[in-house]
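As you look at this complex, bear in mind that one protein chain is not there, while each of the others sits in place.
Take a look at chain A:
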Amino acid sequence: MSELLRTYEDTLSAIGRGTDGNGLRQFISFRVGAEDYAIDILAVREIKGWTQTTVLPNQPDYVRGVLNLRGAIVPVFDLRSRFGQGATEATAKHVVVIVAVGERLIGLLVDQVSDILSVSPDSIGAVPETSLRGDHRYLAGIITQGDALVVLLSLDTLFDTMPGEQPAHETAA
């Protein structure tokens, strides 16, 4: 196999893993309250403005209801509420990030989308052990951006305690 071809294929498979070809992984970062969070860009299907949802009865506070995404009924979760900081006062300026978790589509209500981050896997710091207990298993890592810290979220573990998710980790490869 020629050198050129191999490089090309490496690039292709690198893109397939959510990196930009230079070995950097890409994330979408967004703001919830005073914090910045990031998720793998490959999980993101769509970003749309907040519209009134249809409330689902008798669900935890962070379940904001369902919306119509071109015919599919998609649940919307309030991340601020999920993180225990109270419900978001959602306005038209708030954003719903539609992500794929396994076979499912779900919406994440966030304050605003900030940036697309290209990060070398080496620069993703581990989460301190103490933070990993209990309900904080959804923290997948910490990215340092200048002075700011961006918390990398693991969508699978974030939602395995949600009403709609099975504890099993059936993520798309």
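Criterion: a residue touches a chain if its C-beta (ideal position, glycine included) is under 8 Å from a C-beta of that chain, and two chains touch if they have at least 3 such contacts; residues count from 1.
We adopt the following convention: contacts and distances are computed from a predicted model.
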Chain excluded from display, named as in UniProt, from "Cytochrome B", "Nucleoside-binding protein", "Chemotaxis protein CheA" or "Amino acid ABC transporter permease": "Chemotaxis protein CheA"
Of the residues listed, A:L24, A:I41 or A:L56, which one is in contact with the missing chain? A:L56
Touch criterion as defined above, residue of A:I28, A:V44, A:L79 or A:I106 at the omitted chain: A:I106
Chain A residues touching the omitted chain (full complex): 52-59, 65-68, 70-75, 104-106, 163-165
